[in-house]
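A single protein chain has been omitted from the complex, and every remaining protein chain is retained in its original position.
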Amino acid sequence: MSAVEVRDLRRTYHTTTGVFKRRPVEVEAVRGISFDIGEGELFGLLGPNGAGKTTTIKMLITLLLPTSGTATVLGLDVVTDARAVRERIGYVFGGDRGLYERLSALDNLRYFAELYGLAPSTQRARIGYLLELVGLEGREKERVEGYSRGMRQRLHIARGLLHDPPVVFLDEPTIGLDPVGARELRATIASLTESGKTVLLTTHYMFEADTLCDRVAVISKGRIVAEGTPRDLKASVADSTIVEIEAYGVDDDTVDRVRRIPGVASVSVEDRDQAQVLLVQSSTGLELTQELLVALQAFRVGRVASREPTLEDAYVALVEES
Amino acid sequence: MPRSRVRRVGRILFSGLAFHVKTLSQSNFFILVSLIQPVIFASIAFYMFRAGGRAPTLLYAALGAGLMGVWSSTLFGSGGAIQWQRWQGTLELIVVVPPPLIQVLLPLTVATSAVGLYSIVATLAWGVLFFGMPLHLVHPFMFAIALIVTVLGLGLLGLVLASTFVLYRHANALSNLLEYPVWLTTGVLVPLSLLPGWTHLIGWVLAPTWGIKALRTAALGGGNPFVGIGMCLLLGCVYLLIGGIFLNHFERLARDRGTLALA
Partner (left out) sequence: MKFLRVFFIGGLIAYKALFNWLKPSLYIPTMLGSPLFQILFFTYLGRFSGVQNDAFFVVGNAVQACAMSAIYGMTMTIANERFFGTLAPLLASPANRLAMFLGRALPVVVNGLVVSIFGFCVGLLFLHFHLALGQVPGLAAVLVVTVTSCTGLGMLLGSIGLRARDVFFISNAVYWSMLLVCGVNVPLSVLPGWLQGIGRALPLTHGIAAARRIAAGGSLSDVGALVGAEFRIGVLYGLAAYGLFRLFEVEARRRASLERV
């Protein structure tokens, strides 16, 4: 049996727009997605902001009703068996909200331990174990308002694991963390599957998905555009080459012109200090560098290099195609 | 209901109450609303009654001002409870736990009225220390019971506030608006007989009306405190029912529209 089964799940939001004449607007956040997560698997849901990751997670954890389609967690329906689902899942989101600021970490954990019905006799040991797991032991009596982002995030994880849930949902847990904090958190996440838990992780950091996930699905504009192991996804762009061009002051029109050069599969732009870096993906064997430089001749160009594709390049290609 | 389940619900309610009383006690705003404000209003009433000569006892004024404080802290604490949890990012977390939302929110609203007890203690102490008020209670034991039942009644009314104010975008403004009218129509300081007849109906369905009646008769004598206590309990049950229905409605609506998190 799969731990999580999603079938043709859809979600539409109804909002209004306009200041004077309010018009109803329908936004399709999730447009019919299906996937399965096996027991003990660490599954990544990748996608840009607004792709529908959080909406999907919220439907799975019973906070949002699907417009249509079905989803089950450990065989329990997220709409009709909401309470049973809630007993079996943990939910952790990124960012520094969601904690009772004026109280200590210990009080925060104790409160949720009661809400999850932990037996009084086991509470103390469980909380102690979790504080150690996330590396907050010794700081648990301090008020949360003085905690750093990383400490808050680790406290969130401890809270999500209080009732030892077999399935854990992590919504962009490393967002806004410094590199060291993010690395420590990834180690904690990796240890979850070792203890047999099923984990669904959403992120838009590719290397994170690459190092952690057994399988990933790329979601874009509410649809799943690819699914497989990180290796599978990389293979889909294996026969391509990435040309990195450092340039200054390139405008959108020029990027579009580059995109239209025959043989170019995708173009993305990253900002680095004062310069921009154009990442141009094309089939291996096509020597496009010359043409690219011609298209960019009006701009100052710095370092030019070509390299093998990474998971991030595969992701960029998939999202751009969709 | 099996005994283990009763025990579990009891634990959730009591530990939640302790947790929220602790949280609220750490907040400057609650100290302000439940200590400073009632003491100032008690002083106003003391001086007015003293100057007017037509004065009831000082204890009457102290009890009234104290209960005004209980109402203020319930109103501001419970009225904005759901919005505050949403703003803090904890609303989703308390919805996603297995127990029904009402079991999670009820301890919070009762906590907001329970911290109002500070108000009653403060106005009584203030009266004794600065105005030489004799603290003689006719039925001390009944007074204690009346106090507990009143706080419970207001806490349950808080559940109704929490679950209805959430439909209004500016809960705080609504709280600002409802402070004085309830003080007036529940007769905590001004006898209801002075007010126009139609306002009695409003007072009749509000727990503070019966709470102050019970507290007054227990403290000053001249009546049976059980009338007030009984009515407080009865209204409390009605509030629980209404609050439960509204909360269910709110949760379903919020899950349907996706409004649990701050957009």
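Labels for the chains are A and B, by order of writing; each one numbers its residues from 1.
Here is the rule we go by: contacts are C-beta pairs under 8 Å (C-beta built on N, C-alpha and C of every residue); 3 or more make two chains touch, one makes a residue touch a chain.
As the structure is a prediction and not an experimental result, all values here were calculated from the model.
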Shown chains touched by the chain that is not drawn here: B
Contact residue for the chain not shown (choose from B:Leu13, B:Val121 or B:Leu174): B:Leu174
Candidates B:Leu13, B:Ile102, B:Val128 or B:Leu195 - the one touching the absent chain: B:Leu195
Residue of B:Ile36, B:Leu167, B:Cys237 or B:Leu253 touching the missing chain in the full complex: B:Ile36
Contact footprint on chain B, counting only the chain that is left out: 28-29, 32, 36-37, 40-41, 43-45, 47-55, 169-170, 173-174, 176-177, 179-181, 183-184, 189-191, 194-195
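Going forward, only the chains that are shown with their structure count from here on.
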Approximate Å spacing (C-alpha centroids) for the pair chain A, chain B: 44
Chain A-facing residues of chain B, complex: 8, 11-12, 15-16, 19, 22-23, 26-27, 88-90, 92-99, 104, 255-258, 260
Residues on chain A engaged by chain B in the complex (per definition of touch): 13-14, 55, 58, 61-65, 83, 86-87, 89, 91, 93, 95, 97-103, 107, 110-112, 114-117, 120, 159
